Each structure stands twice: as C-alpha cells, then as structure tokens.
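A single protein chain has been omitted from the complex, and every remaining protein chain is retained in its original position.
And then chain A:
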Amino acid sequence: MELDAARPDAARLDIVVSGLASDAHTWNLVYLQLVLEEMGHRVTNLGACVPDGLLTSRCGQAAPDLVVLSSVNGHGFQDARRVIGPLRARLACTPVVVGGKLGVDGTGGHAEALLAAGFDAVFENADAIAAFRGYVERLAAGVRS
C-alpha cells in the first residue's frame, strides 16, 4: 500500500476511530489509525472502552466524514446494535461502519442484523481489512470538492 499524503484536501476524510463500550482492546484501533492515516485521511482515535454517551457526543462535535467502530471482545454485536440508534440521532447521514470479531462464538454472521440496525457496512470476515480499505477508497472518491 502506498503512502498517500498527496491526497487532495477535498478527498481527505475526517474519520473517527473508536472502540465500543465494553471492549478494552486497542491494537485494532492503533492499526486502523495507521491504515487510514497512510491513505491520507485525518483520524481522531477515541481509544478503548468508549461509553455510548461519549461516543455519540464526540462524534456529534467532530462531525466526521466517517465513523469506524471496531470490537474484538465478543460483545461487539450487542454494543454496536445498542449504540447505532443514538449515533444515528446525531449523525443521520454520516457513514458509520463496524468491524472485528463481533460475537463470542467466532462464527460471524452479524452483518445482516447490524446493517438493518443502521450501519452502512460490516467487516467481520477474513478479508475484512482489504474490504474496509476498498470501502474507504470509494467513499473518498465520492467526496465532492
């Protein structure tokens, strides 16, 4: 993957990366921040164990172009399904995506319910990072100057 620091400003997204309320893992967040920064985007990383209220208020203040939620502790499905309502109340049209290991049994299969709950994309398969990069590329290409 090439460093894309020369990305024109209009295509540079402001992105909030965040863990979910009960998830203490942070390597996923550190990695996603580097991935997005190397694609030329600006990242605000809220870190781990972000309570729903803090997530919605920080996203509301930041008015980002994209919200990326990541969870690997098995409670992600519950945490994500709960927080998307309040998030949507603040950010009606902002793309909000979620990824990681979202259930305790490792079998995946949470995408349909989370899309129905209001997420724009769900990444929980083996090729999640490639799919995520592709999603962000398409989003950036669609940003109008």
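The definition used in the following text is that a residue touches a chain if its C-beta (ideal position, glycine included) is under 8 Å from a C-beta of that chain, and two chains touch if they have at least 3 such contacts; residues count from 1.
By definition in this document, contacts and distances are computed from a predicted model.
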Missing chain's UniProt protein name, "Sarcosine oxidase subunit delta", "Glutamate mutase subunit E", "Allophanate hydrolase subunit 1" or "Probable glycine dehydrogenase (decarboxylating) subunit 1"?
"Glutamate mutase subunit E"
Residue touching the undisplayed chain, where the options are A:48, A:84, A:117 or A:136
A:48
Considering the whole complex rather than only what is displayed, give the residues of chain A touching the chain that is not shown.
1, 3, 21-24, 26-27, 29-31, 34-35, 38, 45, 47-51, 54, 73-75, 77-78, 101, 103-107
